[in-house]
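My questions will all concern the structure given below.
The other protein chains are all here in position, but one chain of the complex has been omitted.
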Amino acid sequence: MAVAKTQPGGRTAADPPSIELRRVRKSFGDFTAVAGVDLTVGQGEFLTLLGPSGCGKTTTLRMIGGFELPSSGEVLIEGAQMGNLPPYRRPVNTVFQNYALFPHLSVGKNVAYGLEMSGVPRGDRERRVREALDLVRLPNVENRRPSELSGGQQQRVALARALVNHPSVLLLDEPLGALDLKLRKAMQLELKHLNREVGATFVYVTHDQEEALTMSDRIAVMNEGRILQLGAPEEIYERPRSRFVADFIGQTNFIECDVLGPDGRFVACRTAGGETIRAIPAVEAPAGGTITVAVRPEKVSLDAEAPGGLSANWNRLTGTLTEVIYLGTHTQLVVALPGEGQIVVHRQNRMLGETEPSTGQQLTVAFDPASATVLAE
Amino acid sequence: MNIANAIPEPMPAGPKGRKPVWLTVASIITFLFLYLPLVVVVLYSFSATKVNAWPIKGYTLDWYRELFQDEDIWDAVRFSTFIGIVAASIAVVLGTLTAYALDRYRFRGKPLIRFAIGMPIVLPGIVTGVALLAFFTGVLGLNLSRWTIIIGHATFCTVLIVNNVAARLSQLPRSLDEASADLGATPLTTFRRITFPLIRPAIVAGAILAFTLSFDEIVVTFFLTGREKTLPLLIWGRLRRGISPEINAAATVIILVSLVLVLASYWFTRKSETN
Partner (left out) sequence: MAAIAAKDEQAAPSGRKGGPLPLLALPLGWMLVFYLIPLALLLVHAFWSVDYLTIDRTFTLENIKAVFTVAPYPAVLIRTLLMAAAVTLTDIAIAFPISWWLAKKVTSHRELLLMLVVFPLWSSYLVRAFAWKTILGTNGILNSFLQTTGITSEPISAFLYSKTGMYITFCHVWLPFMILPLYTILDRLPDTLLEASGDLGGNGWKTFLRVILPLSLPGLLAGSVSVFSLTMGDYITPSLIGGSPGTELIGGIVADQFGVANNWPLGAALILPILAIVIGLLLVANRFGALGRDER
């Protein structure tokens, strides 16, 4: 199993993985929420569980935290079997989606709560609370009640309350869900920095793909209780292995295609319009079968604008331009291909006053076979 | 249902439609109907004549003077207060445990438990009264005493605490408990440091209502009382000998005490909700 390329925090390879899930399943009654998850998270890694609502992200996280016990399978933290250890005996802290700050305690007391529980002496406690609040850039609020803080500030208190205990693993369940877009973006970067700074392993749950791509060392894409693909953000984005992953993350063109046979490191196939294209065979593609080729809209250019020498052996498809939509940073062109499908092209708006092709005209688009992937199913 | 609902929480008032006059008039008349007897009692407690006739001929504070010098009344007040405090305390323990179990666990038979706890207040009080009377004296062969009254009162007061505390618990996000456990607190510590402080105002509010109910109760008490008399029983006994303005004074004091207690309970409920 691939471990993150970078291992911040200066740990050596001899350390056990921070978290290991072995065939973890969880069912509620006869409904299976998590259907056998294997996952290894490295020391200090920032791993994101990404997937649509109800796919089992929270349940997986709660099993690591000890709030739910697996129906079967094993959870190991720092190499130790968790068994049915309750949450208060696990070296894990959690940032809850609704923050779960104690409403009757001041911010300072909230943050100090965990230290108090582990018997840290008062003097130390006060210093560490202050340090933790400084870390999340929230000084001078110790004596306020949580209700007297803004959503973003509450969020930071929740972070400080978890981080102050120096957990080796920090679990975060959509901690930014309630914040507005701008604050969310800022907090994303901050969280990423904190991960580097404190060296704790972060397991982060979100259903926002952009957030996942921005922050993670690795992303585990989940659906229906399973991990469909695990890898670095680029890998997930550029080389989705299944239609679900390709579709869930970003926008993708799917081109149905009959396999002709291997062609170097590519596989060649014929589209419904009779054109031959090539793509990276990420999954097996036996000759004679039908495959789906995925290519991102921004990887496709108009043939006329394709970079001269490089594009000699690019895939080319010709069709009728049916739609032109201006989207600010780029313009979206939709080209209907002969037969059924269509292909969406994102054309960067680099210069003012560029003339857009007009709808109805015949257009040839081109893309590098290396940016096209054959999908499973 | 029933008085166990305590004070319902009004929804935020939205834009209201027209106000038909007859509706307002009917409502005001209903308020008068509700309060007329109370007003009468308070008014005639100051009446100078011994007969409660209209119009009032003159005013005096004599009845209150008499009341406050009446040792029997004071004994009864002390006795009722003792009963109320002990019964409410027992109800707090029973009710809090029940509410906590009902809120925090999934199990079958919840409606049945709610029903059983609510029964003493849904079924007529006389049933509770005679059932306990027959049980204590007939079956167990005990003498009636303050403890038999306390047991009876605690039994019908428990549902008040259950409802108050359960309502509060259901407002508390479960994640607070989880956050506490996550930070290393054992379940007992979590209850002591997090859950209990947060439900305390609801417990206090329920306890005050329970005390009020016990302090005013007569239907059940009548069957369970030994030699000592609660305040309502004392008044009841005197009423049978005829109405005296002193009783009006006592009743006024009771009304005032109830009012203060209900307002206090209301205040605690508000406090727990805004926390």
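As written, the chains take the letters A and B, and residue 1 is the first residue of each chain.
Here is the rule we use: a residue touches a chain if its C-beta (ideal position, glycine included) is under 8 Å from a C-beta of that chain, and two chains touch if they have at least 3 such contacts.
Note that the structure is predicted; figures quoted are calculated from it, not measured.
Asks: Which is it among B:A48, B:L61 or B:A134 that touches the chain not included here?
Replies: For the chain that is not drawn, the touching residue is B:A134.
Asks: By the contact definition given up top, give the residues of chain B that touch the hidden chain.
Replies: So the residues of chain B touching the missing chain come out as 1-3, 5-8, 10-11, 13-17, 19, 22-24, 26-27, 30-31, 33-38, 40-41, 44, 51-55, 93-95, 97-98, 100-102, 104-105, 107, 110-111, 113-117, 119-120, 122-135, 138-139, 151-152, 154-155, 158, 170, 177-178, 181, 186-188, 190-191, 195, 209, 212-213, 215-216, 218-219, 222-223, 232, 235-236, 239, 243, 247-248, 251, 254-255, 258-259, 261-263, 266.
Convention: only the chains that are shown with their structure count from here on.
Asks: For chain A versus chain B, what separation do you get between their C-alpha means, in angstrom?
Replies: About 56 Å, centre to centre.
Asks: For chain B, which residues are in contact with chain A within the complex?
Replies: 173, 175-176, 178-187, 189, 193-194, 197-198, 275
Asks: Looking at the complex, which residues from chain A come into contact with chain B?
Replies: 65-67, 86-88, 92-94, 96-98, 100-104, 113-114, 117-118, 161-162, 165
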